[in-house]
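This structure is in structure tokens; I'll ask about it shortly.
The other protein chains are all here in position, but one chain of the complex has been omitted.
Which chain is which? They are A, B and C, in the order written, and residues in each are numbered from 1.
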Amino acid sequence: MKTTTYIEAITEAMAEEMARDERVFLIGEDIGLYGGVFKATKGLQERFGVDRVIDSPISEAYIVGGSVGAAMVGMRPIPEIQFADFITPSMDQIIQQAAKIRYRTGGQWTCPMTVRVCCGGDVGGGLYHSQINEQWFFSQPGLVVLFPSTPYDAKGLLKSAVRGEDPVIYFEHKRLYRSIKEDLPEEDFTVPIGKAAVRREGKDITIVAYGLMAHRSIDAAKALENEGISAEIIDMRTLLPWDRETIYESIKKTSRAVLVQENTKTGGVMAEVSASITEDLFDYLDAPVTRVCGLDVPMLPFAPPLEHFFLPNADKIVKAVKKVMEY
Amino acid sequence: MKTTTYIEAITEAMAEEMARDERVFLIGEDIGLYGGVFKATKGLQERFGVDRVIDSPISEAYIVGGSVGAAMVGMRPIPEIQFADFITPSMDQIIQQAAKIRYRTGGQWTCPMTVRVCCGGDVGGGLYHSQINEQWFFSQPGLVVLFPSTPYDAKGLLKSAVRGEDPVIYFEHKRLYRSIKEDLPEEDFTVPIGKAAVRREGKDITIVAYGLMAHRSIDAAKALENEGISAEIIDMRTLLPWDRETIYESIKKTSRAVLVQENTKTGGVMAEVSASITEDLFDYLDAPVTRVCGLDVPMLPFAPPLEHFFLPNADKIVKAVKKVMEY
Amino acid sequence: MAANQTVNKPSLKQISLSEETLMGLYTSLLRVRLLDERLRKLFRQGRFAGTYFSAVGQEATTVGPTYGLRDEDIIGPSHREIGAAVTKGLTFNEIIAQVFARSTSPDKGKSHPCHYGSRPKGVIHPASTVAGQTVVATGCAMAFKIQKKDNVAVAFFGEGATSRGGWHEALNYAGVHKLPIIYICQNNMWAESVPSTLQAGIDRFADRAKAYGFPGVTIDGNDIVEVYKTASEAIARARAGQGPTLIECLTYRWYGHSEIDPANYRRPEELEEWKKKDPVVRAEQLMIDLGLLTNEKREAMVEQITAEIEDAIKFAEASKYSEPEEAYLDVYSEKIPVRREES
Partner (left out) sequence: MAANQTVNKPSLKQISLSEETLMGLYTSLLRVRLLDERLRKLFRQGRFAGTYFSAVGQEATTVGPTYGLRDEDIIGPSHREIGAAVTKGLTFNEIIAQVFARSTSPDKGKSHPCHYGSRPKGVIHPASTVAGQTVVATGCAMAFKIQKKDNVAVAFFGEGATSRGGWHEALNYAGVHKLPIIYICQNNMWAESVPSTLQAGIDRFADRAKAYGFPGVTIDGNDIVEVYKTASEAIARARAGQGPTLIECLTYRWYGHSEIDPANYRRPEELEEWKKKDPVVRAEQLMIDLGLLTNEKREAMVEQITAEIEDAIKFAEASKYSEPEEAYLDVYSEKIPVRREES
């Protein structure tokens, strides 16, 4: 076992996959000698060479689109998008090429590619260095969308993504890079795509979250415990396809749910989770499924009081849970 | 009064706004002499000149991004995206520039621009000429998203958009262009942004839809009437910000709702409507809010049996309504 | 015809191509022309849905660069490259099943009638975004370089595509890394209804290569020999690790952008001028002049190809559409389940 931060887990996953499979290569801005703006690729160019750790020009459309082409002829690219905010120029390549290549070719061509996207707020990044845009990819069949919250999952899911046969959008939350540590097994392991994790068992209410919000939800659960409320925490981990079974199991038991999402509320992932719960578990519910989300303003304003006001946090979650419990 | 098709209503709205306000201009591919691939801009270049009806190079990022710049210095651009499928290359300009210019500048700069987006299936367009991507813009505060289903609304909403002060994504459904006609007043009129329309009153169940699906829902309501079920039909018209009042009013009366969406189910607009209804009207509901949507596969496959299978239609809506009524 | 054989006639030696190559190129041109004209008619008769993008008049630009490529070489076509698909080895059955959107088509009817492709033959099925496959094909070339293979990629696009941002990003990357790729710009003077003068502020689209640091040349795109030779040299350089080439082929499409476009925006004289430069007729004349073809042989070839096409039409029309439930297939690999609606 080795104490490993979230970002080290990502670096290790890449290093190990590159070592075991020469088809794996990395492409992105400043990922070479510099090791990436957050150092996620530190040391990899020295180790694997400039052909497999490529410092790209500032060309997000090519970074992704070129990776699609490489994946089609036998490679396993891991393109990096330096900040989720800058994924917009590559939307065409993700949506029209990667997500549909298998479908539009009757299964002849495939795209085993893992797009690493550094995202998230609570880092003083302001309007253009805090965004998450998981909802765009969540609504695109053909893509897999992952969003780990722990070092174990970060490593295990990244490995599953690289070994898989589908295009994956892999969100990594920059707030977690160095704030979360965990002991990881020395031996090789993967985390299955499509399975949520029960982070904490509880019986009164189910809190569903992912990414940074999984941690905020655990904080909330601890606070709620003191008030006698036992919250079960589910970390989705895979957003597409999301794990209905685990979430439904929990709600069948608790009859109440609060869904937590860092991104802007309207049109987010938790809208779908809520709508599905209502469609499928209506009779089990003792209270309205309730969301705690980022505000319906551009994600997210820079000045500290504004950023704080925008983001969901343990207090807001506690408040929502109590309201639902009192329903 | 003058019998007007949906597409004629759009052409007239542009012509009238260009005549009354010289700041209004059009830019897009093949919109000049050719009059647009669906002829929505027919005759406008002859009438208003090449400076105000601009045949752009194949450059969606510039078509939108250039329009943002023009809007910032006093123009009222109406860029056209030939097919919604090709809006992906302009995502950066829509999301990072247009939607946030007011916010990121403390209100100093604004972007009164109306992006016309030709969209929708049931036209034998296949994977790349049928898409709708309203959900991406629906989840971006700072944008207004419109989606008319009738000639009256098409004209009135387009005028409101052009006269407004905000960036608007205006979806027009190509299946409706020539299939829907209506008598329109000769005099100038607008339709307010943010207000849904009750298309048909009913007391047993509320069906919410927009675009082509508003028509399919009306067909379903007629069929349901024969079976003694009285359905109220609400056409959202504005997706962002959507009209909670009108929808909530109706559901308070009927206690049941079916939501219809042409696009892929997961992560769509109706997920938000459903989640909000549950959050806000839980006690009013006698049955789960239920969605009828496009399939969770890429929108949409070409071959006729596949296209038909993908799309919601009156039969599927009727079936869902009955299931909800029997709940 | 012997009397006509003066010193002005070309000789095989002057052309420096083998008989076999010339016959191969000519056969491809003829197959493409006949197929294209037949598909136009089928569409106009309402025998298939969607639309059809004819490339009649442009055949040499797609046949020339594709002829002689290996299966492992990849081509990244756009909407008007039936010629490349045929030359790279797609069968008439595959192509016609595709336009009829049948289950026997390589795409099983999923995408669009004009999106011909084949993995075994190294033809990427296009997505519609203009210049989309330019980016993806560049990525294939990047892979070949990493894999240290001497395969090449060939990307096809119109002059209109050169306005797109993705196109620029791809060529820029290829220039930095000297990728094994050939960019074939079919400058047919029009992008749908928009003339090339509104597409770029330059006369020669080949000049765009100057922004990327690799050679760009403009050639007569209706001269199969010039196209083939120019492309072959570029392909050889690419295989040898000497980087990309942009080849602008001047050409013209005879018909509308697609079959529903009457192309009223063009002057009739423009078309008449270009019809005189018909690439198939020019190739034919050359073959006759070289003594490699006679009218009788040509007729026999036409007859045989036509029969093949008619057989393929029968095959396609006899094929079924995919079953509705097959809409759920090929979204993901088997590992990832697709959620099905109850029905």
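Just so we're on the same page, a residue touches a chain if its C-beta (ideal position, glycine included) is under 8 Å from a C-beta of that chain, and two chains touch if they have at least 3 such contacts.
Just so we're clear, the structure is a prediction, and the values are computed from it rather than from any experiment.
Within the complete assembly, C:G166 is the residue of C:G132, C:G166, C:P180 or C:P279 that touches the hidden chain. Counting over the whole complex, chain B has residues 25, 51-52, 56-57, 59, 61-62, 65-75, 89, 92-93, 96-97, 100-110, 141-142, 144, 164-166, 193-194, 241 touching the chain that is not drawn. Hidden from this view is one chain, which touches chain A at 29-30, 32-34, 37, 55-61, 83, 85-86, 88-89, 124-129, 265-266, 295-298, 301-306, 308-310.
Across the interface with the omitted chain, chain C contributes residues 163-169, 172, 175-176, 178, 197-202, 207-208, 210-214.
Note that in this section only the chains that are shown with their structure count from here on.
Chain A and chain C have Cα centroids lying 41 Å from one another.
Look at where the CA atoms of chain A average out and do the same for chain B: the two points lie 30 Å apart.
In whole angstrom, the spacing between the mean C-alpha positions of chain B and chain C is 37.
In chain C, the residues that reach two or more other chains under the touch definition are 108, 110-111, 127-129, 165-166, 331, 338-339.
Chain A has residues 61, 89, 92, 96, 100, 103-104, 141-142 in contact with two or more other chains.
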